[in-house]
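Shown here: the complex without one of its protein chains, the others still in place.
After this line comes chain A, so read on.
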Amino acid sequence: MLADYLKRGVAAGLVAGVAYGLYIVLVASPLLGAVHGLGGGHDSDHAHGGEAGHGHAHEAGGAHGHEHAEAVSETTAAIVSAGSGVLWAILLAGTFAIAYYLFEPALPGDVVGKALTLAAAGFFSVSLLPWLVLPPMVPGAEASLGIDARLATYAGLVAAGALASGLSLAGYRRLAAGGRYRAIALASLPIAVVVIAAATLAPSIVTQPAIAGDLVTAVQGATVLSQAALWACLAGCFAWFHRRAGNAGTDRLETDAASLPTA
């Protein structure tokens, strides 16, 4: 039963992961490479505001490419990054499938509606809310907190996002009978509260001294959109696999439930 869901999740993750891996190779890697170039203080053709006078902190006025001693070549980095993009999608989709199995009865709508609701909750908790405090780091970013403190902050924000999503969902279920729009409005309150709290209360931890603001916004925008697309894609694929397995799945659920000792 759960294994069936997980299987569909991993399959959906593979499909979404191939698309996402291609995105990393074809779009993200070249984009990040170009930004790295700008932050490194060369390639003046593309530099506008950010570059003049702002070299990479540890790379005073280098005349050519990556002096920023990296442990591996760019090709290796691109291949491994694409592979880990696929793994990332499989991880998200696998976790998504397990959560879908557990929360399927509590999610609103049909298969697609349930899958997209859960994906939205996942994207909000795993990415969107943490990014309000720790925005996606563009190469050259500097953080005022150490890595351990940032990982702890990140974990805390994921938990807060999951909690808010859960409250919101529970609220919607409770209020749905009294009118759909009112229920949606009231159910979005917990989300609004954590978003406003994260956006206003948190100090800014990450700064981008080396890169122009517009470019930072563009790279962050690409990150946000690509993660949103990844979630939408894996939810869509999962819903498709799930619906295709449709009747079989329900039969299995009934068999599993029937095989339980009656409580």
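The definition used in the following text is that contacts are C-beta pairs under 8 Å (C-beta built on N, C-alpha and C of every residue); 3 or more make two chains touch, one makes a residue touch a chain; residues count from 1.
As a convention for this text, contacts and distances are computed from a predicted model.
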item	value
Chain not present in the shown complex, as UniProt names it (candidates "Methyltransferase domain-containing protein", "Sodium:solute symporter family protein", "Oxidoreductase" or "Cobalt transporter subunit CbtB")	"Cobalt transporter subunit CbtB"
Option touching the unshown chain, where A:8, A:114, A:150 or A:242 are the choices	A:150
On chain A, residues whose C-beta touches the chain left out of the figure	1-3, 6, 23-24, 28-29, 32-33, 70-72, 76-78, 80-82, 84-85, 87-88, 90-91, 94-95, 98, 101-106, 127, 130-131, 134-139, 141, 143, 147, 150-151, 153-154, 219-220, 222-224, 226-227, 250, 253-254, 256-260
